[in-house]
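Only a part of the assembly is drawn; its chains keep their places, and the rest are absent.
For reference, chains read A and B in written order, and residue numbers begin at 1 within each chain.
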Amino acid sequence: MSIPVQGPPSGRRQGLDLVPVTAEKGTKKEYTSDQEVRWCPGCGDYAILAAVQSFLPELGLKRENIVCISGIGCAARFPYYLNTYGMHSIHGRAPAIATGLATSRPDLSVWVMGGDGDFMSIGGNHLIHALRRNVNLKLLMFNNRIYGLTKGQYSPTSEVGKVTKSTPAGSVDTPFNPVSLALGAEATFVARTIDSDRKHLTSVLRAATEHRGAAFVEILQNCNIFNDGAFDLLKNPETRDTAVVRLEHGAPVRFGNDGEKGVRMTERGALEVVDVAEVGEDALLVHDVKHEEPALAFMLSRLGNVDDGVTPIGVFRAVDRPAYDDQVREQLEDAVRTAGPGDLAALLASGDTWTTN
Amino acid sequence: MAKEVQQRDRVIIRFAGDSGDGMQLTGDRFTSETAEFGNDISTLPDFPAEIRAPAGTLPGVSAFQLHFADHDVMTPGDAPDVLVAMNPAALKANVADLRVGGDLIVNTDEFTPRNLAKVGYAANPLEDDSLSSYQVHSIPLTSLTVKALEGYSITRKDAERAKNMFALGLLSWLYNRPTETTLAFLERKFAKAPELARSNVTAFNAGWNFGETTEAFTVRYEVKPAVMPPGLYRNITGNTALSYGLVAASVRSGLPLFLGSYPITPASDILHELAKHKRFGVRTFQAEDEIAGIGAALGAAFGGAIGVTTTSGPGVDLKSEAIGLAVTLELPLLICDIQRAGPSTGMPTKAEQSDLLLAMFGRHGEAPVPIIAPRSPSDCFDAAIEAVRIAVTYRTPVFLLSDAYLANGSEPWLVPDVDSLPELPVVFATEPNHAKADGSPEFWPYLRDSTTLARPWALPGTPGLEHRIGGIEKADGSGNISYDPSNHDTMVRLRQAKVDGIARDIPPLEVDDPDGDADVLVLGWGSTYGPIGAACRIVRDEGGKVAQAHLRHLNPLPADTGDVLSRYRRVLIPEMNLGQLALLIRGKFLVDAISFTRVRGMPFKSDELADAIRDVIEAS
């Protein structure tokens, strides 16, 4: 086959532009590989896998043009189970590997899957650089707040005081807030969702694919072996409505059993949780994923600190900025446009030359 | 006017000055003129370490040496015949190398008490007899230049700066070089500042005329053109040649070139060079670190590009894990290591050959990687193409071991005809290659070619070949994860056999043994080629018998290496390390090879190598 390295003439692109589509959407079954899934029974990864396997066919892309790249960890086993192209690489480096692939192949939809250790511990640097560059990648971080594969050490997203094999007296370091970190790293698309909420998860994936550039999605994932119940508050029907804040673009930020709670900005530039009945809906913060500045999204990402246990999910930010790989390709096209395609003989003979005979 | 003209068959000149004195440029221009004239040349720039040290200090000295001759030249030369010293620091740092009786041209303007003190000269060496073994030409280069430029509307600083052109003019006169290329160059360089162009040309001419007129110089020298194979030539450094080789490999294979790299001395110039060639579809990615650089290159290789990463020692260390991944993924990948003096930060601008065993063994597990090493600056071109050939043919990462000396050194290069370059045909997998139990077709990513043992390269985007690869051990054939003990043993040996098998596909070891009766073989690799060749020439000129063989392929070694070694009573292996190739040769062939090592960050001197050869000949 010949490799389509150049896309169509440049110009600002959308979502999955350049990735070939197919008339016949595939099925979940077609997107399921023949490899036995080897996660622990009950692991949250199963739900994510099922959601992705169902969602991908929806996109109507040619299956062979989808690539899933991962590092190492339980989550990072993901590619084996998707019947697309895939690479299970080394710990933490998947965003870098994917950057090379996405930059050289505009016709591929490139996904990066991994755990919180993979993305935020050893791979933290590659992640933040992929985000600031805005490489056209969908980065899904399965955050179980633990190292699963290595059998239960604390991770950079584990809460303070966590007792694990490596921290028998409790961990002392403040975890990253993945959404805050991504926003601080100039991410153009940042979202959070939950393994068990198939509908929400799928809607976030949809938004991520519509975004051109780096889309970072934190998926809260239960590791029932080493950190069971980490997100029970957000899942338990008794508590979830008051714990989960579902962000919707253009809508006031409300939650609670009947949307009776809301979020408002104080004069001091902080957020507070208020009683909607008391303050009125107009007083509430209206969520704006398109806000050119990430500061408000950042503020929302801290809501859990302001009101303990409250966790906003949904898309925090989704703004347009040219993707790294698109621009790199444009520079190549420009060079050819202005100076013609490369001429090897001319290159070799460039500079001062002389002839002997 | 009509000065005496003496014939010389070879001359070595070193320009030395402060970092700000433009010595590299001066050297480059003199090289161009000399090439144009038709001499054979070899050059060696010697940059100051990393940052620009304060003016006038020893760490700030920048030098450029070139060796030109009426015959083929193998090294930039041991001891210069002429030293141009633009200030006391340059004198102090370089004068010890000057051949006794050699010409020493000093810029007296800079020999102020303050500058002398800066470098620890208690007395002005121009005024005592410490330089009496040289032909000293004390010339106020700066003030002569400034005077020559009176009337030009340029700053005093710019006028002073032009002193390097004065010096160049003088040297050009002394060796009777053609001046057109330099004059044209100055016009080009200062195209936007015509007054500067004119003043630099004037300075250059003033230097020429100074030689012509003054009594300071009583002789001029003539070095006849060398007889070289006919064709179009250009001067080229190793890093440029390497970059061109990569572009050529891309053109000849039809695969796009992707460079993932993180800047590091002395490799950065390859990144800079390749960044210019967007018209060839070359993508350069300046990564956040070395790991991301190689990672991205590997990702691009998965997508069908020629993935390349360029670096030096510290970067190779960091890339080790990813190289191991590439070994087991069996994807093509090129790692160019422009070796510098280590360990650790070491001496970043200096050359060494101390990464050979790192390239061989620097990864956990059994992870064999082919290794190629160029022997001269222009040879970096061919070596790069050969490295890409092996990578894409065998689906394996390949190491290319250049070094700081090759990288920055230059020599004339007979520009090859594009059609004469190797074709690099690559066949991607397009069809399933295996049948399931039920007879339906499937794709096995680890089903090997029976000759090369290479696995198929199936690109994302190819329908029906969807597959997953990874770093966990894979079942032979299907590529599925396997923890089966004997499968692992099989796979470890298969990967080794694949790399070993490349020996079938590389030329035999060429031996230069003019009379075929030498007892001693000098075996080398990499940038020592020139010095070893020159040393052999010295020994042979005295009637000594010595054979020379030089390894381009370090892993695997040419199939006949053992045979060749067994034909000689003694084998001498000179290396700029503590004996790395020697260990491999001894371990593999049980030959009692003698290791001769110098680890000084600089190429061997051919004289010291000649001594070493003589010693071995005598002892054998």
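The definition used in the following text is that contacts are C-beta pairs under 8 Å (C-beta built on N, C-alpha and C of every residue); 3 or more make two chains touch, one makes a residue touch a chain.
Just so we're clear, the structure is a prediction, and the values are computed from it rather than from any experiment.
Chemist: For a test of your reading: one copy of every chain kind is shown, so what is the whole-complex stoichiometry in these labels?
Modeler: Putting it as a formula, the complex in this file is A x2, B x2.
In the analysis below, only the chains that are shown with their structure count from here on.
Chemist: Determine the centre-to-centre distance between chain A and chain B, using the mean Cα coordinates as centres, and give it in whole Å.
Modeler: 43
Chemist: Give the list of chain B residues in touch with chain A in this complex.
Modeler: Answer in residue numbers: 32, 35-36, 38, 181, 185, 225, 228-235, 244, 247-248, 251, 255-256, 258, 260, 277-283, 285, 287-289, 291-293, 295-305, 307, 321-322, 325, 329, 415-418, 428, 430, 459-472, 480-481.
Chemist: Looking at the complex, which residues from chain A come into contact with chain B?
Modeler: Touch list, chain A to chain B: 1, 3-6, 20, 33, 35, 62-67, 69, 72, 79-80, 82-90, 93, 96-105, 107-108, 125-126, 129, 328, 331-332, 334-336, 339-342, 344-345, 347-357.
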